[in-house]
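Have a look at the structure that comes next, please.
Every protein chain but one is kept in place in this view of the complex.
What follows is subunit A.
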Amino acid sequence: MAVPALAQTVTVPGQSTTATYMDYMKTVYARAAGSDMIQIGLTAFDKDFNLTPIAAESWSQSADGLTWTFKIRPELNWSDGEPLTAEDFVFALQHAATTGYDFAWYWSFAGGIKNWDDVTAGKADVSTLGLKAVDDKTLEVTTTAPKPYLPSVVSLWYPVPKHQFDKFGEEWSTNVETIVSSGPWVVKEWVKSNNTVTLAKNPDYKGPWTPEIDEVVLDSSLGLPEVGVPAFLAGDVDMTSLNTGQVAMMRQRYADQIHTNPVFSTNYISFDLDKAPFDNVDVRKALYYAINRDELTSTVLKDIAIPAHSILPPGFPGYSENVAKQAVFNPEKAKELLAKAGYPDGKGFPDIEIWFREEGGYNGAILPPMAQYLQSQFKQILGITMNIKVMPGKDWMEGMLARKNNIYLAPYEYDYLDPSNFYGLFYNGGRHSYHIAAYDDLVKQADSAPTWDERVKLYEQAEQVMIDQGLIVPLTHPITMNVVSEKLGGDAMTPNKQGFYPNWSGYVYTHLTKN
């Protein structure tokens, strides 16, 4: 008699704090855990950051660079048996443009989809969007300007099951019974009161990246390392992130099971360029040179971050050594610049208050000690008194948009793997409500330039404008440390070419085994 194989279940911390919609195209920041695993994106990145065709088997760009044609794999279906069509992809973005609630900027800035802004502003009908289902398996996208990196952008384009939406409306994605999936996982259980989602292998999935394990439990109550580590020690969970205090102890006990993951994220100081004293470029640049980033990351932050010398993290496409080498610690130059601005040794400099937002996750351990370090450095080197204010996320964002303060500590994590993602933050009033014409011009050119080399050169020039004008002070790039059960194996558990382990996302869960 054959013994049935034991179901392999992997339990990991989830990162969702709300249980709104399990639909990435409805909300990204407040999505339920698993939203991006149950649906199939057009493309995806593997652990070496190679762009891989997923729902799209191929794509091509028109001669004028404005129109893209994606061919969808003919064998793909929804988990209820309905065929997955180009129409489901078109509907997904129409839905995001009209009732989606937080990612419109992405499809406008990164996607550059024709008429996007007019449709989200309610000035044009949704049918005028640059999207077309040519036939069941052919999808056409038109952009306002050439977007050479569109295939990377569409890695976050997941289909929405129009047939379910027509039947159940918005609420199709709030309920396990009405959720259907197009990807490698189906929802088995969703406990909303602690945002825990159990996903099971989709038996009917025919696309690439098929899971080897049977189930994944994304348990958001394990999100805090303070809870995750005891649960890991007691054998209740297969992986947990670590906070600074836990690293040393866990390294001793589980030396071979500690994985370092890169986070393509940058923490930087941002200013209100119209408010004294930061309306003076020399003041801003004084701060740029007054920070010993190596000391900050190796002592205060105990290696949970690496120094940031540019807005792009090392290893991110487009990262430039020419840019990075300028962000040095030079206290003499910093003092000189401050004196030049009229504040020798900080005399007469008004007290300032840096605002940062409360965060969970990796930045929760980084931002508070970093703010204190900056406070002491600025006092010591420049004679400036800087107070610190921690704020809830919403209040911080609201404060920054309404320009209620003059200096902010801002974190940003990438959304797609192209330099335009980071440079877009400062483009035309993007995140910081300022317009620097020289910068905007260069970024705009870089975004549409036909070759990669040209693009990188233009982005480099754009960042030079940022440095010359002291727009931001790059501080740190977080890295995360996880401890992983020795039972886990597979391709996802071996490091990539740069020596980092892949981040826990769609790739990992489909390239994971458990003994």
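As a working rule, a residue touches a chain if its C-beta (ideal position, glycine included) is under 8 Å from a C-beta of that chain, and two chains touch if they have at least 3 such contacts; residues count from 1.
Convention: contacts and distances are computed from a predicted model.
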Per UniProt, the name of the complex member that is left out, chosen from "Cysteine desulfurase IscS", "Urea carboxylase", "ABC transporter permease" or "Protein arginine kinase activator": "ABC transporter permease"
Sole residue of A:D102, A:D166, A:E321 or A:E353 that reaches the chain not shown, by the stated touch rule: A:D102
Of A:P350, A:G364 or A:G393, the one touching the omitted chain in the full complex: A:G393
From A:Y21, A:F49, A:Y343 or A:Y408, residue that would touch the chain that is not displayed: A:Y21
Sole contact to the chain not displayed, among A:R431, A:K444, A:K457 or A:K514: A:R431
Which residue of A:L224, A:A438 or A:V456 touches the chain not shown here: A:L224
Residues of subunit A (touch criterion as defined above) contacting the omitted chain: 17-21, 29-30, 98-106, 117, 120-122, 170-171, 174-175, 191-194, 196, 219, 221-222, 224, 226-227, 230-231, 233-234, 236, 357, 392-399, 401, 412, 431
